[in-house]
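Left out: one protein chain. Kept in place: all the others.
Which chain is which? They are A, B and C, in the order written, and residues in each are numbered from 1.
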Amino acid sequence: MNTIGHNFRLTTFGESHGTAIGGVIDGCPSQWKLDFDFIEAELLRRRTGQSPTSSQRKEPDSIEWLSGLLDGVTLGTPIAFIVRNEDARPDNYEALKDVYRPSHADFTYEKKYGLRDWRGGGRASARTTLPVVVAGAIAKQILRGQGIQVLAKVTEMGDVEQARKEGDTVGGIVECIITRVPAGWGEPMFGKFSAELAHAMFSLPAVKGFEVGDGFALAKMKGSEANDAFIINDGKITTLTNHSGGIQGGITNGNVVVFRVAFKPIPSIAQPQQTVNRGGEPCEITIEGRHDVCALPRALVLVEALAAMVTVDMCFLR
Amino acid sequence: MNTIGHNFRLTTFGESHGTAIGGVIDGCPSQWKLDFDFIEAELLRRRTGQSPTSSQRKEPDSIEWLSGLLDGVTLGTPIAFIVRNEDARPDNYEALKDVYRPSHADFTYEKKYGLRDWRGGGRASARTTLPVVVAGAIAKQILRGQGIQVLAKVTEMGDVEQARKEGDTVGGIVECIITRVPAGWGEPMFGKFSAELAHAMFSLPAVKGFEVGDGFALAKMKGSEANDAFIINDGKITTLTNHSGGIQGGITNGNVVVFRVAFKPIPSIAQPQQTVNRGGEPCEITIEGRHDVCALPRALVLVEALAAMVTVDMCFLR
Amino acid sequence: MNTIGHNFRLTTFGESHGTAIGGVIDGCPSQWKLDFDFIEAELLRRRTGQSPTSSQRKEPDSIEWLSGLLDGVTLGTPIAFIVRNEDARPDNYEALKDVYRPSHADFTYEKKYGLRDWRGGGRASARTTLPVVVAGAIAKQILRGQGIQVLAKVTEMGDVEQARKEGDTVGGIVECIITRVPAGWGEPMFGKFSAELAHAMFSLPAVKGFEVGDGFALAKMKGSEANDAFIINDGKITTLTNHSGGIQGGITNGNVVVFRVAFKPIPSIAQPQQTVNRGGEPCEITIEGRHDVCALPRALVLVEALAAMVTVDMCFLR
Partner (left out) sequence: MNTIGHNFRLTTFGESHGTAIGGVIDGCPSQWKLDFDFIEAELLRRRTGQSPTSSQRKEPDSIEWLSGLLDGVTLGTPIAFIVRNEDARPDNYEALKDVYRPSHADFTYEKKYGLRDWRGGGRASARTTLPVVVAGAIAKQILRGQGIQVLAKVTEMGDVEQARKEGDTVGGIVECIITRVPAGWGEPMFGKFSAELAHAMFSLPAVKGFEVGDGFALAKMKGSEANDAFIINDGKITTLTNHSGGIQGGITNGNVVVFRVAFKPIPSIAQPQQTVNRGGEPCEITIEGRHDVCALPRALVLVEALAAMVTVDMCFLR
């Protein structure tokens, strides 16, 4: 429920304005010297992805490492870590306690659990993805040892300036590649590399679409256009084109893994919106405070993190 | 690896030209009278989805029920079933034994396992999805008891006639809705309803894209356009629009669940193609026999089946 | 629910008098030439473990291999197999349909599922352990490649002759050793080698006790008596004594793994017994037919099979 992965696993916990958020990484190999600078840099990428007018809190996200390490070296036991929510100001959210913000998870959480932590999105807050960045940074280190790299970039994004003026927000598309994955990773039936990636990406808030290789564009092609001819390159079998995005039959073919993730716009807009309150009465809501206009720059490191975690997991399943 | 689901689970097995394919359904409630006619009808939908010139085998897919039933009523124990591959003609495939068909799983399976069942696609054959139809038909019956329906249709497809003449194939898009799912189903972090659907759909051969609600189109919208205002309808909270596709924060909001799946064209085309053989030498391949031009009609029942299975699983996780 | 193992997994299905019983083995390495003679021999050990006056059916247990194999070599895909219940004579059991046999699972299954397959014990029948023997035989082959052996023997058993005369049954104790397991296998906290063995053994019908090393006897010892001193033997670290049974902190120490399993007597006795029927009325029951007096000889191969499966699973988890 709050755990992802099979042999390389992350369990996360925490609400946006609770005491702390954090994670437990299980299955990390022992005797690795963790690159803490890299982990901090990844967390910084997540923060600097924010727009200058972001509503995000200003304290640094300082990680407390709780277990699984001896002198910075992994013990093979679970690595637990937390980040405290020191700057939590739940008062800001008091006004939202009894009203459902449109296209947020307020209503669905309350339906599921009978109550919700209304302070800043609670468990559904974007803040709860922070542990994913930490686990992803560790996964990247493991992959780096095998020469594998994960790189995401924004390939499509709405006009931020125009949207900001209107108190509006924009979405966009992130493309990610995983280079040098050996052929043969991924499980054939219900643990396909592509299926595990899809599952991981849809764990991110605001994700509404996912495609591998040429994805939806393949639906318009003919077989003769879509097929990737095998060729010999430098004595190695590879494909002339990469419409398949490096995955065939759910298993990597040695070519670059390519996928794209569609993010809807952030639902917190400064404009008044029609909604309903907990009492079941129609009302209008205007979400106060400064808002992020676009989550995409911040999403890059998250997409990479999950892609790295899935890749390590697939590696360990072989 | 070959199991999907948590509390309602399907394990599948079988190669296209092995002795049999089949599945084991675990977690099916007891005391259900199975509607065998409906299961047969669903299997027929899978078959009649085939084009007249299909390469598919002609024997009926007659199910042998092995366990879990007493006088057609479920015992609560695992329901196992098989369908024999009676008309298997592996000789047809002898020519393909040592060559990798482009955009098939021949190469990736061999890289993963060191060998592959070269007879008709082996484990990667579309035939191995048959058990999914059976489990899906049972899941639909369970959902029917709750008034929930799952319906898929083809919304985009290439020109089949034109492609057939050229020995080519086409792909397309399937849209699926799940009606009357109560609000509150789905897990919040790593078992989101959308993530489980994505994972399930990418288990199908040829799937290369998946989107929920307005999906990729949301990436181009502004927040003010994409948000679904809450309204009261017939005394019940619902949303005015359904850009979110019935899922917010990974949890159903009571509106219709809507998603789309992109299928690439069938990779078996009648035209000569460039490839490489197992000895690592470039060669040309022409796949003999009659071919399906489009897998989409057949895919409808598979998309529905997996959607139904995921929905039951989410229901049982609550 | 009906699956055991993590990376080497068995799912079983089938009722005693249904169409067939069987299993699906997932996670078996590819490119193994299965030793079918050995598997048959193991199944024979299970049968010849029966007393001459056994109630067991007389047909050979002929396995149909359904998937996962090409010319007898494992493909890495799920290996499914079934054994048909050809000689099923449910009429024999008609008298037991409405009455709960003491210390059988009749009552508990009915309470759990609302109905039960009353024909010969249904899913709770000893017959349903047959798939375990098959999976265990394959696990043993994998271990054999690493020089690891699993050997069980009966160390305590009631007097069979005396019991037979009285229409009674006896239980006993099986001791099992696993030789040459390398040090370092087993997970530290909730996947201890000992815990996985305990779980597996309690999956067998009639098992009521399990101990590792000196087990319950250790409860009466002092630390100075119970501790295993480390010594050097042939240049290798080992222990002078093996009170721990080869497992310390849940992880193998390189010494022989030793454990014992207590089996209660078979509950089907020829004497009249007090019980209750489905209508909730007290009644007397006499179980007709010839009975096994002791299940222990038959249990040997089952204990070995599960021990082998756990050992392979622990090996694959590293």
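What we mean here is this: contacts are C-beta pairs under 8 Å (C-beta built on N, C-alpha and C of every residue); 3 or more make two chains touch, one makes a residue touch a chain.
Only a predicted model underlies this, so the values are computations on that prediction, with no experimental measurement involved.
Listed residues C:Leu115, C:Leu151 or C:Leu218: the one in touch with the omitted chain is C:Leu218. For the chain left out of this panel, the touching residue among C:Arg45, C:Arg84, C:His104 or C:Arg298 is C:His104.
In the full complex, chain A contacts the hidden chain through residues 1-3, 9, 11-15, 18-22, 24, 26-27, 30-31, 64-70, 73, 75-80, 82, 112-117, 122-123. Although one chain is not displayed, its contacts with chain B can still be listed: residues 7, 77, 188, 317. By the touch rule set out above, chain C reaches the unshown chain at residues 1-4, 12, 100, 102-105, 107-109, 111-113, 123-124, 128, 156, 158, 163, 166, 168-173, 182-192, 194-203, 205, 207-216, 218-232, 235, 237, 239-240, 243-245, 247-254, 262-269, 271, 273-276, 280-282, 317-318.
As a working rule, only the chains that are shown with their structure count from here on.
Relative orientation of chain A and chain B, expressed as the C-alpha superposition rotation angle, is 180° to the nearest 5. Residues touching across the chain B-chain C interface largely coincide between the two copies, over half of the numbers being common to both. Chain centres here are Cα averages; for chain A and chain B they lie 26 Å apart.
The distance from the centre of chain B to the centre of chain C, with each centre set as the mean of the Cα atoms, comes to 36 Å.
In chain B, the residues that touch at least two other chains are 1-3, 12, 112-113, 123.
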